[in-house]
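All protein chains but one are shown at their positions in the complex.
Naming follows writing order (A and B), and every chain is counted from residue 1.
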Amino acid sequence: MKKYVFYPGCVMSTEQYAYEMSIREILPKIDIELADVEGFSCCGAPMKSVNQLMTLYLSARNLSIAQKEGLGLFVPCPVCHLSFSECQRIMENNAEMRDRINGMLSSEDLQYNGSVNLVNIIDLLHDHVGIDKIKKLVKKPLENLKVATHYGCHLIRPSEVGRPVDSENPQKMETVLKALSAKPLDYAEKLDCCGAMIQANLPESALTKTGQKLVAVQEQGFDVFVDVCPWCHRMFDSKQTKAGETVAAKLDVPVVYLTQLLGLAFGIDKKRLGMDLNLSPVDKVKIGGK
Amino acid sequence: MSIIDLTSMGESQTEIKKEINERLSKLQGEISDYCFQCAKCTSGCEAHKLLELEPHKIVALLKRGLIDEMVNSDVIWTCMSCFKCRERCPQKVAPVEILFALKNMAVASGKQIPGKYTAMLQSILSIGLIQDVQTVTTRDNKMKKREELGLPAVSKPIDAAKFQTVLSKLAVEKI
Partner (left out) sequence: MSDKIGVFVCHCGINIASVVDVKRLAKYASNLDNVVVSKDYKYMCSDTGAKLIKESIKKHKLDGVVIACCSPRMHEHTFRGVVETGGVNAFNLEIANVREQCSWAHDDKERATQKAEALVRGAVAKARLLEPLERSKISVNPNALVVGGGISGIQASLDLADKGFKVYLVEKTPSIGGRMAQLDKTFPTLDCSACILTPKMMEVANHQNIELLTYSEIESVEGNIGNYTVKVKNKPRYVDMDKCTGCGDCVGACRMKDRISSEFDMGMGKRSAIYIPFPQAIPLKCTIDSENCLMITRGKCGKGPLCVEVCEADAIDFKQKEEIVELDVGSIIVATGYDLLDPASVYEYGYSRYDNVITTLEMERLISSSGPTVGDIVCPSNGENPKSITFVLCVGSRDETSCTWCCRIGCMSALKQVYLIKEKLGDDVEINVCYTDIRSFGKGYEEFYRKIRGQNTNFFRGKPSDVRKAEDHLKMDVFDTMTSKLFEINTDMVVLVPELVPRSDADDFTRVLHLSQSADGFYLEAHPKLRPMDTFTDGVFLAGCCQGPKDIQDSVSQASGAASRAANILSKKELEAEPQVACVDEDVCSGCGLCVSVCAYNAIELVEDDGRSHAKVTEALCKGCGACVGACPSGAMQQRGFKDKQILPMIRETV
């Protein structure tokens, strides 16, 4: 049993419950234990446009809290993961910033004392747990399910701060999906953005990005659209209807979290994976030849 | 001597340009001067087609020191933070980070912050998260609360007062 501190981030904790539910369901099956820790706050990423110093501080304080547990930090939300990665890079390379932030952290009785090992859902599954282990747990193979993967911008870029997957040709999710007997296929729009980051100030444009990508996925006949980011999922799944209205298209794309799909393949009950919380037509997804 | 932009009669704001370059160098290890306007960033910009953001032009204006016209514009708020410009730039310039710097400057100079950012900021100050814990609707229109789904309580700052004090002080500081 490998243990990690769990950092869910704001969107998962306050709204995207299906992601948290499916994570908590499948992790024990792959021998991962999660430690819930008190005291976390927002990672600060949504505030980067307002005041980047605040973003750095917020990320640093969460890292300092996690550090106390002496475990690796599991951050399934790619936006939080990037914010933490960038914060660590700056804290390691810039002594002036580090001292300044630590000065502020001491007001909360916290200190940043060096890097925490950050892990996202994809590298946890692909690099740490391994495909063999995942394969052994499959009870209901996703027989040739044609899957469109969506990694999300913050998971794959910018590669210079170190991301868990390749920025131009990410394939780790595909490898995991193939272990579940699914058929993931590349598509031209694979690396396109969901628009979530401007949802706060330009909602119509954000929904247009979402709608445009879903239209492309739908036109290419995919059975299911898989994502790993609560911000992206919120756009593609929760706001799919609105997105369709915005781009004047009838969207009917099943959107699931990777962890939900894994859960289904492992034979876990739909309800426990939060499948009823998905607003996209996920009932269309046929699992295990049913 | 002086360089004057005859379109806007703006002069080069070299001090602020230096400040921004120092910030970029401190945080990313890159500066804007190396840009040779290949426009690969704009060609791939996720915000360009819909919102006419031109990352290469932002860099060019920064190089010329014409900062005010950008800080006062709406277009800097259209960036989707997709980081493609930073990833693919052949000269390691990061327009996305320049835009964050310009947005921060706009906020610090008292310009109105667009959209829901203020609400998110206030929420962080009060409960540590960008929004309250929501009750969600299922696909078959039932309402569900977080605790009804068997999930543990949300992690929040333990000493809210200390947290708020630090953040409030920080909110008016510049990076």
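Note that a contact is a pair of C-beta atoms (placed from the backbone, for glycine too) under 8 Å apart; a residue touches a chain by one contact, two chains touch by 3 or more.
Please read these numbers as outputs of a predicted model, since none were measured by experiment.
Visitor: Could you tell which one of B:Asp5, B:Glu19, B:Glu54 or B:Asp68 touches the chain left off the display?
Guide: B:Glu54
Visitor: Using the touch definition up top, pick the residue from B:Gln13, B:Gln28 or B:Thr42 that touches the left-out chain.
Guide: B:Thr42
Visitor: What chain B residues would touch the chain not displayed?
Guide: 34, 36-45, 48-49, 54, 56, 84, 88, 90-92
Visitor: Quickly run down the residues of chain A that touch the omitted chain.
Guide: Residues touching the hidden chain, for chain A, are 168-169, 186, 188-189.
Operating definition for what follows: only the chains that are shown with their structure count from here on.
Visitor: Give the list of chain B residues in touch with chain A in this complex.
Guide: 26-27, 29, 46-47, 50-51, 77-84, 86-87, 94, 100-101, 103-104, 107-108, 113-117, 120-121, 124, 128-134, 136-140, 142, 144, 146, 149-152, 154-159, 162-163, 165-167, 169-171, 173-175
Visitor: Which of the residues in chain A end up touching chain B in this complex?
Guide: Of all residues in chain A, those touching chain B are 8, 10-11, 13-15, 17, 20-21, 24, 36-42, 46-54, 56-58, 90, 93-94, 96-97, 104, 107-109, 153-154, 157-160, 167, 192-193, 195, 197-198, 200-203, 205, 208-209, 274, 276-279, 282.
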